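Worksheet: one structure, shown below.
Only one protein chain is missing; all other protein chains are in place.
Note that the chains take the letters A, B and C in the order they are written out, and that residue 1 is the start of every chain.
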């Protein structure tokens, strides 16, 4: 990951010009429009708010300002200040309020401006919302969604307190569902599913992906929570990844095709509960596994994915499972240090070559 | 883990009468006294407070009351209210205050009553204390220790908000060190090391182990942070575990000796930074690995340990790595449901048999 | 506030006695090792919970704490199902999953007891927000202790409810201790109700041993909230007669201190009012007491003999 060649095969990976052709999810002939992920999320919110009067939004500066990333822009004008509710800077109580509203039958979609700040809300998320259903013997239901932008390297150098990927904090807590979409299509379909789900759902949005474009069907659709999505079929190597890292995997899969390496890409778009079967099946098929996550390496998601593959496919493994993950460091501000924090396409190429040559 | 036989070979695992002979860490002839882990921790605190006037304690009800588990009892009388400081119920600010005091040269040892409540303090722990050293380019040092009891099954049924094991939340964050001792000897030696360390150290104490006894040397000693401890050497199977689970491993190792199964027990007493070499070396030696943690299964510590072993010892593996971990559920109150939450000695026996018979 | 009917006042008394008898029974079964977990007795504070909850309608909601047996009973919960819960039985309100610290009784408007101090407060604020959005005039009442006022949640929630004018009555039960900590060692003001001014809302301090005084204050706060005029901070001053939990050693206070406070027994005090104003005879009150005591014997019997949750259901209720 710190090899000087890591950007050599970069496909503009860290910029929005990365080609959206890499992932096509809408069958030819289906009426669809190209949208950014931010637009797709906004559309999901608007459609669900239209459909169900119980759905409302709350968070800091989500009103006129549209949130830190403009995702809710226009919704305030459309739905008004009650249903697009600006809050004080009180993360724990924003989540607590969402829980309370959910308990009396509302379906709140709360936003925390950056996932990093959810450190202030961990009690309400992990101790209250996640546990109320079991703790009350089924009396309580907490149907909220908590949207949180995460991830680093927006080319913006936002440093240690605005760049983390923290899905593991949530995925480790039973009672929560954790989603991390990689495409506009997935973001829209999964967010709609999350809003309709009767459980607290953590919905993580990678900041770099907001401006990524992709086809989104005109027709309403809802995607299943709890399943991995095979983004590309292949026979030689499986890459298990989520969020932004899926694009690296797809770019490299295309790049290696002429070399005759057939890469299968499994997108863990539901981080938890984890779809162990799909990871197992793909690993059994290819016998070679690379796990890639942006979250910091130690005790990150990659260990769990690898363990699951091991449990499900040990006898099929032709090489040791490889992993790529975020450098185990707080994120530094300087460009020269931020480079190298997260896996790149070159790293993915290197790891796949390792697997093939083992 | 839900087999009806799981308690059949129980060695009284969940009770303090489990024999302390299972783990002997003081060479014969060294002057030593038998102490409980609570006593060993108290002794470490007292010795460090005597040695270094910068060391002080803060936390809820740690004064006369001695904390929820009586660990600091007598220290208030000995060191007074300034150095054994009762705080309001303000977890985030307790940690924040410890950070501030550390920044001006003190060496605070803070206590949070149950690790569960640290959800309220995650921002100060993970976003501030962990990152200040890097974020300030080395200007800031945060030499604090945060003591937190964790774990379940104290035979007390404390339910969902008082029973978790959350080491992964911390171990995933670079900048923190995370310790989880299994014996009085380790607790004392590691706590002294933690207090002398210049970094924020999360010191997790398993509630069930407070009353466990073991020999503690009369002479001062300090243990190294950052290393696993091989609690027992063996040649057939490696069990990697930490905290309370180490006792299960040791009990089973003894139990299986007559059967001719030689079990090596690696105690991950430093959860982070992880000593990958020792896990790798042991796995290469035995070729069979069982990873055991009490924390909930998904995205828990076991995945990381297994991944590390895979990276270091893939070609030596004679069988798929096995794992045992906490049931992926909030902890229920009722006995009949709390049973089965966490791995038992019977589970360990079963997993080792699986490994041997593979 | 219209004058209270005899029936109403006797119901108040009955609930106070019911709480007392429940707590005595719970402490007893705990001491006898019949239950696990912990028990945090509400003894001495009965007037606070009952005064507040009798001012509420069934559709109003309360959010509790680790010490919420009393709140649940005051709001109308069935002691037998509560007892079954602290025995960890399937017949308990939470099917044995919650235990003493987590009793929720949705059918009588108790949305859960949360054992992380302060954590129920924003949840109640959210419930109030939900009511408002649904066009209902129900109110939400989070209970918290003096210790709980030091949490960030307390402040965030007061501010949020104040700016949104939500129908919340924040009830702070100052029983003078948070575990071993005397309130003035952790709370930066003698009278917690003065904090209300900082949020631009009414703050009321009331004698928490006097059920009628608590009721009157709560009644006014509830009326205000229902009218849409926003939250109130209501502080009830009482005392925690028992240890923090059943069996807690109490090294931090003297027997004399406790005994002096014991004289203020809110049940005895209310009984005097009821007999002196002619609402009831001592015999009638004694009858209530006997009935509630008997009820607890039956509740314990019910709870003891009820079945444990089936281990085969261990994976239920993790996800809805």
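The rule is simple: a contact is a pair of C-beta atoms (placed from the backbone, for glycine too) under 8 Å apart; a residue touches a chain by one contact, two chains touch by 3 or more.
Note that this is a predicted model, so its numbers are computed, not measured.
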Touch partners of the unshown chain, restricted to the chains that are shown, please. A, B, C
Of C:186, C:246, C:274 or C:288, which sits in contact with the chain we cannot see? C:186
Touching residue (missing chain; options B:64, B:133 or B:192): B:133
Full-complex contact with the absent chain, from A:51, A:65, A:78 or A:318: A:65
Considering the complete complex, of B:34, B:52 or B:198, the missing chain is touched by B:198
Determine which one of B:43, B:61, B:123 or B:236 touches the chain that has been left out. B:123
Touching residues of chain A against the unshown chain: what are they? 2, 60-61, 63-65, 68, 86-90, 92-93, 116-117, 119-120, 155-162, 327-330, 332-337, 339-340
Which chain C residues would touch the chain omitted from the figure, given the whole complex? 150-156, 158-160, 162-163, 185-190, 194-201
Tell me where the left-out chain touches chain B, residue by residue. 56, 82-83, 87-88, 90, 92-93, 95-106, 108, 123-124, 127-128, 132-143, 174-175, 177, 198-199, 273
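By our rule, only the chains that are shown with their structure count from here on.
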Per-chain CA centroid nearest to the all-protein CA mean: B
In angstrom, rounded to a whole number, how far apart do the mean CA points of chain A and chain C lie? 42
List the centre-to-centre spacing of chain A and chain B in whole Å, with centres computed as mean CA coordinates. 31
Cα centroid separation, chain B vs chain C, in Å, comes to 37
Chain B: positions in contact with at least two other chains: 92, 116-117, 119-120, 159-161, 328-330, 332
Among the residues of chain C, which ones contact at least 2 other chains? 94, 96-98, 102, 114, 116, 152, 318
